[in-house]
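Note that this complex is displayed minus one protein chain, with the remaining chains in position.
Chain lettering (A, B and C) follows the sequence in which the chains are written, and residue indices restart at 1 in each chain.
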Amino acid sequence: MLSIKESAGETLSMRAPALETSDIQATVLRPRPKPYCGEYVVLRIGNAEQGREMLRRVLPHIAPADEWWAPSALGWLGIAFTFEGLKALGVPQASLDSFPIEFRQGMAARAAILHDFGANAPANWEYPFGTPDVHVALAIYAKGNQDLQEVLEIARKSHHDLPQIAVVYRMAFGELPEGRNPFGFKDGLHNPHVEGSGPAATTREEPSIKPGEFVMGYPDERGETANVPIPLELRRNGTFVAIRKFYMDVAAFRKYLRAQASSPEEEELLAAKMVGRWRSGAPLVLTPDHDDPSLGGDANRNNNFRYADDKKGLKCPFSAHIRRVNPRDALKDDVVATNLHHFLRRGTNYGSPLPDGVLEDDGAERGGVFLLIGAHLQRQFEFVQSQWVTDGNFISHGTEQDPLIGNNDGEGVFTIPKVPVRRRLQGLPSFVSVRGGEYCFMPGLRALRWIADLKPMMEADDVRSR
Amino acid sequence: MLSIKESAGETLSMRAPALETSDIQATVLRPRPKPYCGEYVVLRIGNAEQGREMLRRVLPHIAPADEWWAPSALGWLGIAFTFEGLKALGVPQASLDSFPIEFRQGMAARAAILHDFGANAPANWEYPFGTPDVHVALAIYAKGNQDLQEVLEIARKSHHDLPQIAVVYRMAFGELPEGRNPFGFKDGLHNPHVEGSGPAATTREEPSIKPGEFVMGYPDERGETANVPIPLELRRNGTFVAIRKFYMDVAAFRKYLRAQASSPEEEELLAAKMVGRWRSGAPLVLTPDHDDPSLGGDANRNNNFRYADDKKGLKCPFSAHIRRVNPRDALKDDVVATNLHHFLRRGTNYGSPLPDGVLEDDGAERGGVFLLIGAHLQRQFEFVQSQWVTDGNFISHGTEQDPLIGNNDGEGVFTIPKVPVRRRLQGLPSFVSVRGGEYCFMPGLRALRWIADLKPMMEADDVRSR
Amino acid sequence: MTTQTPTRPESDQAVEKKIARVRELYATGPEVGKTALETLIRELKSGSSRREPATRMSSAGRVGSRQGKVSELLFIVPFAPGGAERLRALLELRNGDFSDTDRVGTVHDMRFVFLDNDTKLLFATAYDGEWDPYIGDFAATIPDGLDVLFSACEGWPGIRNPEVKDWIAKYQIPAVGWYVAHPDLTVRDIQRLKRIGKAAEEFLDKIQ
Partner (left out) sequence: MTTQTPTRPESDQAVEKKIARVRELYATGPEVGKTALETLIRELKSGSSRREPATRMSSAGRVGSRQGKVSELLFIVPFAPGGAERLRALLELRNGDFSDTDRVGTVHDMRFVFLDNDTKLLFATAYDGEWDPYIGDFAATIPDGLDVLFSACEGWPGIRNPEVKDWIAKYQIPAVGWYVAHPDLTVRDIQRLKRIGKAAEEFLDKIQ
């Protein structure tokens, strides 16, 4: 029998071991290449043995975090599984049962918690998101289109002769000019530093976060090491990924700014207030009055700040996107333990940019796909989404939501602290809509092998907790 | 055995019987004479039989409500007893036990409920108030000093040869010029009309109140007839009196007005706002901008108003004294049943007036003694004192108290609604201080006889509930 | 304003004595409590509490506890035969709609919990000041709202019956600990603040 009880020793705090970067998928720990292009592919597994065969074939090509961008590699392949996918692969029931409830339910079932109402409701998602047809998610990154095609070919070959493996979704993505997102902001700037994952890219104001927050098998910020899912072989060096695909209504964003502002400079200021950074990536806290492209481009400085000097939000509003999703030291007088609510963001953009100055929507789909990665979906992604993105209570802002990614419905407000009188923008629409999402489990490489080597009708005793 | 259970029939609503005015003391139903002078005398009874002898002698002189001011009478004598007094007179234990708890405890013990803190605390009261030495209170009213002396002589003779009857307190009172109170306001204007007590003196906006609210033996506003204290002979046509002796700090009142106002007219306005009436007695609701002496002097009009046209308190502030102690129709949308919180006010003034224009205190004692009369001390006097006089919650005024008789301590506030901006007076001191008080039972004339005729060691069975 | 009997701060000695007593009791309890107690004592001693003495726990009159302006009342009473079924159906019909309670204007919250296999009702409320002075008013103005609820209980005398106070007192169980986030605010105070808040936001919207 499988059991979720394990030796007490494992839940006690211990000296952080070096991360087994050779067993952790690159997607977890490493930023995407620069420049980048790529594709997400979703597979449906109709037969467990064919699924495992596909896995065995693709496994040698999954990028580990230690040689994630080895010159020899063409591109970089990541793989993750929904709960339905694990079932379809024949993972034993006791093991399935040991997964956290939110993963077993899946993102669509968690809509009430995630405030995925209205346009964002799962009923309005693109197929196959939110259906039981999503089993395996492949993320393929490459530096150029040629490399990408070669990796895609590897992926294709892993299942082209397996009739029960179906490609149910393919979606290309790629970098926009200057590494901006569709709204025109430099992105991918504010990931926490994972302790033991290598030297931090910059000198940082923010402390490193224990690896157990992001990868199972290591102590987390509570001094605990995950003891589910079982067995240990399956969870070690694995983690969870919340995939969110957003449509971004760039025209609506520009029109709203135009209507609220009386000059192009004011439009830029309001946009920066909503984001918390200028378009270059320069944080408002460090340069509150105007953009500073050299600061925005300097990886040693553009994420090296706190809110201690901006306690009234006069530089960066409390409600600004980046201050909400990563409050840093801003909530330190509250009972909130900010260090329990970090996750890693791996974002990619899709669609063509709306040309500069265009205020009318061209009808094209554009936006971003985010992989939000952490060992604790509930207290990381779900907490941030429900408490910080779609509510304002934590900053005493009532029901005010994130101005950029909140689920506003045309009645949203955004408060900009200012002396003598705060400014409040009214009538915010939703600038982004959720097109789909899934909770996935992203195992370590040995765990992938463990899954790939599962035998049909495997005896439960063989996977007893270790 | 005495029992407080009585036939159900008596507690049911019935057609209001005519009041037995010949059995009810004049003090309960009739306004004081005009002009008036008088004296309060407090007796201590050291021996029950001597007490009853005193009572037998004085009884023929107690004024009933039907011939309260018969031309033949010299003056008018009222009598009431504290709980200690009833004990001292030998009232049987079962009867004593049947009195309401607040009466048995006495006013001093109810200080927390009445907000008698600080300077108003019983510890600071004049002797003998709040001590067990107060047994019998005599109230003597007359039209002139000569008559008064003759009635006082009757009272004196009732006990001068009874060594165990001691006079522990005497206090003269009399009318101030123009029938004003020490603050300079015409008073005694706003008593409710008791149904069945004779024609109302004026046509009134306010409905008459059921006699059971003020005299036991009749249905009250809840349709109930009192069934305690027992026996029926004791309670029938009796009632309760809360005696309150106030010192009034006229110099402080004048100084405060002077400090807050920039002209004599404004002083008058602020004073009227605090009281709810101008000095003449003219109500603010009927004449919000200036005094109207003819209105103030017209008994047909000066109490004939409601607050329906002043729902925002722009004429008469919510917090004005007369609007607090008698909200009339002002609280009709609340759950409060205003008709359960009426009592009759019989006020008298003492001390010499502080001469007009004097702002410095002369050290003299001056003020008023109020007899607050009703069959239900708890839901009448105590309710009004705790909920309406010393709190502001019922009018959404937080802890703001009655500006005139509230227990303010120099930090009081008084809100005057005004457009565009309300005015709020700050730093209100107490303009009045409680010098003493007692809860008394004021029996009907036959009940007085019943007490007077009690036998020593009377068998309890003889007074079984009837 | 003098609206409260001022609570005299406890003497250091009295507090030390209480601390010693608590330590003694916790010494025999589980480890987790013992450690936690020491942290708590440090905090209490360092005076890190932000509360004024005036808002410490006090009595809400006859029975029950009070924090500042807010009191608690809780009673557990057997259901009359069929009472649980009646009350459940009624509460489901009301579906949280207590407009008569809104009118009372002094009730912060109120819950009805069914205990022991629907044999007992637990009623708990947080309210302003004291209910005693107002019980006559309830009987006069919203008697039905109360009778329809509490007639589900064994021996409910009816709100108009003067013995109702004794009935409540008989079943009431006072809290040993009572915490209120905003002990200085009554339901009406909050109502007023809401109005002011709305007006202030509109004002700021206009002058921004």
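Here is the rule we use: contacts are C-beta pairs under 8 Å (C-beta built on N, C-alpha and C of every residue); 3 or more make two chains touch, one makes a residue touch a chain.
Remember, predicted model here, so these are calculated numbers, not experimental data.
Looking at the complex as a whole, the chain kept out of the display touches A, B, C.
Across A:P35, A:G144, A:G198 or A:G398, the residue that sits in touch with the chain not pictured is A:G398. For the chain missing from the display, the contacting residue among A:T82, A:N302 or A:N407 is A:N407, taking the whole complex into account.
Hidden from this view is one chain, which touches chain B at 418, 421-424, 426.
Residues touching the missing chain, restricted to chain C, are 10, 15, 18-19, 21-22, 25-26, 28-30, 32-33, 35-37, 39-40, 43-44, 48-51, 55-57, 65, 67, 70, 72, 74, 76, 80, 82-83, 85-102, 107-115, 122, 124, 126, 143-148, 151-152, 156, 158, 173-182, 185, 187, 190-194, 196-197, 199-200 (touch as defined at the top). Residues of chain A that touch the chain left out of view are 112, 115, 117-118, 221-222, 333-337, 339-340, 378-379, 382-383, 386-387, 390-391, 393-394, 396, 398-401, 406-409, 411-413.
As a working rule, only the chains that are shown with their structure count from here on.
Chain centroids computed from C-alpha atoms place C closest to the centre of all protein C-alpha atoms shown.
Chain geometry summary: the mean Cα position of chain A and that of chain C are 44 Å apart. Centres computed as Cα averages put chain A at a distance of 75 Å from chain B.
Note on chain placement: the centre of chain B and the centre of chain C lie 34 Å apart, centres being C-alpha means.
Counting only residues that touch two or more partner chains, chain A has none. Counting only residues that touch two or more partner chains, chain C has none.
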